[in-house]
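As you look at this complex, bear in mind that one protein chain is not there, while each of the others sits in place.
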Amino acid sequence: MNSINHTWPADGMGRVPYWVYSDPDIYAAEMERIWYGPHWAYCGLEAEIPKVGDFKTTTIGERPVIVTRSGPDEISVVENRCAHRGFKFCQVRKGNAKDLLCPYHQWNYSLRGDLQGAAFRRGVRGQGGMPADFDPKDHGLRKLRVAAVNGVVWATFSDDTPDFREYLGERFWQHYTRVYDGRKLEVLGYNRQHIKGNWKLMQENIKDPYHASLLHVFFVTFGLFRADQKSATEVDQTGRHGILISRRGQQEVNDVTSTMRTFRGDIKLADPRILDAVKEYPDEDAIQIMTLFPSVVLQSNLNSLSTRHIVPTGPGSFDFHWTHWGYADDTPEMRQRRMRQANLFGPAGLVSADDGEAIEMCQQGFAHSTDESAVVMMGGRETESVEHMVTEVAIRGMYRYWRETMGL
Amino acid sequence: MNSINHTWPADGMGRVPYWVYSDPDIYAAEMERIWYGPHWAYCGLEAEIPKVGDFKTTTIGERPVIVTRSGPDEISVVENRCAHRGFKFCQVRKGNAKDLLCPYHQWNYSLRGDLQGAAFRRGVRGQGGMPADFDPKDHGLRKLRVAAVNGVVWATFSDDTPDFREYLGERFWQHYTRVYDGRKLEVLGYNRQHIKGNWKLMQENIKDPYHASLLHVFFVTFGLFRADQKSATEVDQTGRHGILISRRGQQEVNDVTSTMRTFRGDIKLADPRILDAVKEYPDEDAIQIMTLFPSVVLQSNLNSLSTRHIVPTGPGSFDFHWTHWGYADDTPEMRQRRMRQANLFGPAGLVSADDGEAIEMCQQGFAHSTDESAVVMMGGRETESVEHMVTEVAIRGMYRYWRETMGL
Amino acid sequence: MNSINHTWPADGMGRVPYWVYSDPDIYAAEMERIWYGPHWAYCGLEAEIPKVGDFKTTTIGERPVIVTRSGPDEISVVENRCAHRGFKFCQVRKGNAKDLLCPYHQWNYSLRGDLQGAAFRRGVRGQGGMPADFDPKDHGLRKLRVAAVNGVVWATFSDDTPDFREYLGERFWQHYTRVYDGRKLEVLGYNRQHIKGNWKLMQENIKDPYHASLLHVFFVTFGLFRADQKSATEVDQTGRHGILISRRGQQEVNDVTSTMRTFRGDIKLADPRILDAVKEYPDEDAIQIMTLFPSVVLQSNLNSLSTRHIVPTGPGSFDFHWTHWGYADDTPEMRQRRMRQANLFGPAGLVSADDGEAIEMCQQGFAHSTDESAVVMMGGRETESVEHMVTEVAIRGMYRYWRETMGL
Amino acid sequence: MIDRDAVRDFYDEYYTALDDGRFEEWPAFFTEDCLYRVIARENYEAGYTLSTMYGESRGMLIDRVMGMTRTQMFAPRYYRRFPGPLRFVARDGDSVHVRQNLLVVQTLIDRKTEIVLSAACHDVLVSEAGQPRLRERIVVFDSEMIPNTFIYPA
Amino acid sequence: MIDRDAVRDFYDEYYTALDDGRFEEWPAFFTEDCLYRVIARENYEAGYTLSTMYGESRGMLIDRVMGMTRTQMFAPRYYRRFPGPLRFVARDGDSVHVRQNLLVVQTLIDRKTEIVLSAACHDVLVSEAGQPRLRERIVVFDSEMIPNTFIYPA
Partner (left out) sequence: MIDRDAVRDFYDEYYTALDDGRFEEWPAFFTEDCLYRVIARENYEAGYTLSTMYGESRGMLIDRVMGMTRTQMFAPRYYRRFPGPLRFVARDGDSVHVRQNLLVVQTLIDRKTEIVLSAACHDVLVSEAGQPRLRERIVVFDSEMIPNTFIYPA
């Protein structure tokens, strides 16, 4: 990273310099150190590939991969790049196959990524073929380490990545298993957005509960999310993961709403079913939104459950893939409820659309002032978990970790 | 600018090397030294924001700014980038507001850009909030220096920029005040073009009267602009500004037209009202087109008045915003006349369309021969004003100044 | 090329590192050393500009050029960039003109590219004009060296390029003159594709006969191209050019087809006229496809004859221009036959569409793993011609030459 | 019985109201008890019910308009709708099944116009008080990767 | 009285003439004394009269064609016009008020096809010698940031 010559602002914890969002050398280093480094990346749900031979394609960082059900109780993740001449041979989103075949020269791999056959390897009628020293064992697909944890599939390019539970830390393991508790999951459908902003802005957006109670008029107005509600903002030991927890409040006018210019006391819903949420977990929390660094947001918001996968496509943009899901044993009513509440989320979400727009507006705002920096001192300069949402602590935590990892 | 290793061609004044139009390092240096340096940049017309609280958004170089009527006799220009986390919070072209509010976390600024309030600054019910050392005075929007001169608003990022009249120099101040004479202006409408060429090509195009009498068949044919007319090409002391002055001629065939391959002697207009221009200034000039470096072209052409704002969007492209205007006290006939003549200008202009196309064709031509250079020796190698239009003197002037400023 | 710090993989001849396809510095060096270096580039067919004054525009590397019939027996190739200020003045695909006129300031060039006139060169009525030392001889268009060989026009920017026959070498000269035998050619039409892959992938695709017998199900199925056919893969002395020769086979099932997963034994054609090919050359070859480095593929496939011109548009993409042709003395039946067979080729080709897609899929696959490398050891590690098609020898040959030329 | 001309006029009104941004008029084009979905083709074909925009009553459409106009934050933009030929698929009783392609282009300030939605619309129209109304409208879009947000209804 | 079919046929002729580049025929689709505007939506909505292309008589349209074909310098391009459904807005006396969306795409040599204009057309047709003619045509375009130039009429 000798090509990077930036220095972090003096007020270390309270500031984030804008060059972290646009410098191509920073971005290239992030790919190596973060995305292909010692971190678990989101790959999908086991429910997407239930039967042996089922596979799905996805992307980790910028690299295409294939997630296969390579055995009854085995999931494999291999790079979607033929070992012969680099062909991205799997082009569909999902499918089922006995093996992985590259159409260009018919190199053929097992569902685990081992090269099983290469057409004409021994030549045709004594002509051509691979040299004697060609050993199929040296020519398999690049295999990633895999962790399938309570229905979610994770993978990493690095040998140094700690095991998944350790990667989360005990506290976040508890949060994770609250929702991913081992029950079978069911896919309800997908939403996909291309957002013209740096990938970290998505992490920040979710790590920042403070915006939610101000930007999201719909949430605020209907008391779904308000700064005066019992809530917590937690950061893991390393600072990289975060979670925002909130109880549901009422649509009441009080001392806090009076400070919110965006509160609309007069609004009523013509059909309130969109908000008819039911308690489905032991605790009283209405919302738990977790950011697992670097690749995903795990949402449990009212009864809307989803994973939101971040796929960087350059310093200034990323693709954002939503997988909405429910439990396999959901009642039809519950399934219907999750569907209805999905109106709040995704690219047309009455709440989430605000975030996609906000991220682009941030990138537009600072893109040409990279010597300036953002202020992230709401709630102080610390990086410890707190029992409220009036804070940017989780953002500070992420950059504490980011600087360690990037050596900046 | 250590990353720039180019040397100017031997024939210094007579040549412009093609790398000035495409090298990204040159472009980045131009942003710092020229666009954000000691130069006045065009922001708009006072007539666009007549009432207190009126604002408009625009761009200087690549930075978004907001122009506000912050007081009865005060105009402010602030960067359109929230001091909190960089949000480009003002997204509309125009509006009226009591203050400037960023929707992301409701930081709220005065029309002058001072931070007036930050939601939850003191926390919510004792939780969170900004640290004790958070002083709103340190967190306002970046303010630019402003000059509102006879109806036109100018701004600069630099403290070293001389005052506007000095920036123009006496001679150009006279030219400027010929048209911008203190009368109230009125907006007639806008035209906008995205042109795939380096921003300096637009400056050159207008600084080059010689092309006008050859390229613009419509002009030439109807005697609106011809090399045999009384005219002048002036350059300011520094070389950066230029003006082209011309009297109107006739549609006559003579020794000069014979040298013009594009003269169409046979063309007549079915409805000549498009050319029915009237004298509206004391002098006899039909055309005065001024280039105020680096950001704008001020046109008074027949009775068509406009500002043409240059907004660079990379080494190889810029946006070009036309504001067509008239005087507030224009008669309906005169307003109608300016409208009609507007057919000659803008993206569909019978004359100006040629220029937009010409600029793209230049960029296409030299983009892949950056070691070659343009010839700009028409009228010699000097950079002094002349009493004719058969010259590239104003282009030479601009590059004389450009090299000083860029240290090349 | 000091900015390039890559090292070739250990297994020199058997590997191609993926950075050759995406590094912008490599690409820039390729332009200088290969495209504008000592190589003949394809410009078109003489049949496109039969009459004196006929011209066509095309591109060599990234530079626009004009090919003119400057005399009854003379063809000139000049850069499409005005010597004045770089204007790409010729914007049409084809035309006929007495001279070349730039519309911007009416500099006017002969069909050979000599400056014949510059408007107002001597000023207008004693005003302006070019300085005394302005010598038109110094201001012509950049002229390229030209070779018109049996109906095909070639040009080069370099003085060091050997003459065309020598450039091909005796063996490839024989292949070239098999099809381009001096008979008059006739244009049948064009096809154009924009392909998002590095330009060398197109060269590799054609230099690789091994894929053809596996990827192209249509070919394989109808016995048009199969690994069990008599064939040859030849490489010239330098390694840069290649040719693939094949006899036509039958739609038979045998030991080889059994190894081809893509063979469809059951498919029949409803209207077999598309394959009704006739022998038109002395030899028994059904297919001869030649790659002349770096710019073109010369195809004689059944009775379908075409040139396929490669125009790079960046490290990750190129334009691919097909000129389908026949002999001027073709019978109507033969012309019709070539037309019909064209269904196999071009962007919708039942065979060629596979290749365009394959190239993009390769670029997608390796773009983000530039430290990895392709395996090109089919048929060994040698670079000598062989009497079969089960080989990547011609790819190895190209990279042997490429490394010499690039100094890598 | 709704005839072709009535249906044609209905959609002319429908799309004009949306293009003009008269969103408050939009819910009235539907029956009180209706189904509205804007759904990605991949979901539709996989049998997933998850929709990007969803309403199961006129009330929910009214709430969508309220949310869009009074609560959502987004950059100003124009949408323009280019419906393809109307195809009459079936009639059962008093309802008409209509199908139509739809291209929606958007223009943001100072940006070039781009395609935001390429879709097939599967509609069911019924007659209410002599007026055709949508009892069901399923907009199945190919353009699964949405350029950030999808704000206004299709 | 101009009927629907006559109007439909009129626009078929109108757009075909333009798509085919038979520009010299274009002015004859208008009345001698007519109004033609191609105007940015921001201007139109702000009440500004400034138009990107403007004509207040058939003569001016003739001059526009002359200027375009004999004096302007521009790169060769194809335009193709995709009008939306015709909507009949009103009739007063012998004139018909018609409204229609219009998508214009352009293709330059070796470049991909792009949208150059997304607009709504507000037209007034009258009958002259049994022929419908345009007395007024206002093309209000959303695509305010034009890709360099707008050459051929809409």
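Read from first to last, the chains carry the letters A, B, C, D and E; within each, the first residue is number 1.
What we mean here is this: a residue touches a chain if its C-beta (ideal position, glycine included) is under 8 Å from a C-beta of that chain, and two chains touch if they have at least 3 such contacts.
Just so it is clear, the structure is predicted and the values come from calculations on it, not from any experiment.
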item: Chain not shown, its touching partners among those shown; value: A, C, D, E
item: Among C:71, C:131 or C:189, residue touching the chain not depicted; value: C:189
item: Selected from D:15, D:54 or D:82 as touching the chain missing from the view; value: D:82
item: Subunit C residues that touch the omitted chain in the full complex; value: 93, 187-196, 215-218, 221, 264, 267, 269-271, 273-274, 319, 324, 335, 339-340, 342-343, 346-348, 350, 353-354, 356-358, 360-361
item: Subunit A residues that touch the omitted chain in the full complex; value: 91-93, 103, 192, 194, 319
item: In subunit D, positions touching the absent partner; value: 41, 82, 84-85, 87, 99, 101, 103, 114-115, 117-120, 142-145, 147
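Simple rule for what comes next: only the chains that are shown with their structure count from here on.
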item: Chain labels contacting subunit B and also subunit E; value: C, D
item: Partner chains that subunit A and subunit E have in common; value: B, C, D
item: Chain at maximum distance from subunit A, centres defined as averaged CA atoms; value: E
item: Interface sides of subunit B and subunit C: same vs different residues, half threshold; value: different
item: CA centroid of subunit A to CA centroid of subunit C, Å; value: 44
item: Residues of subunit A whose C-beta touches two or more other chains; value: 215, 358, 361
item: Multi-chain contact residues (two or more partners), subunit E; value: 73, 75, 144-145, 147
item: Pairwise chain contacts, counting only pairs that touch as defined; value: A-B, A-C, A-D, B-C, B-D, B-E, C-E, D-E
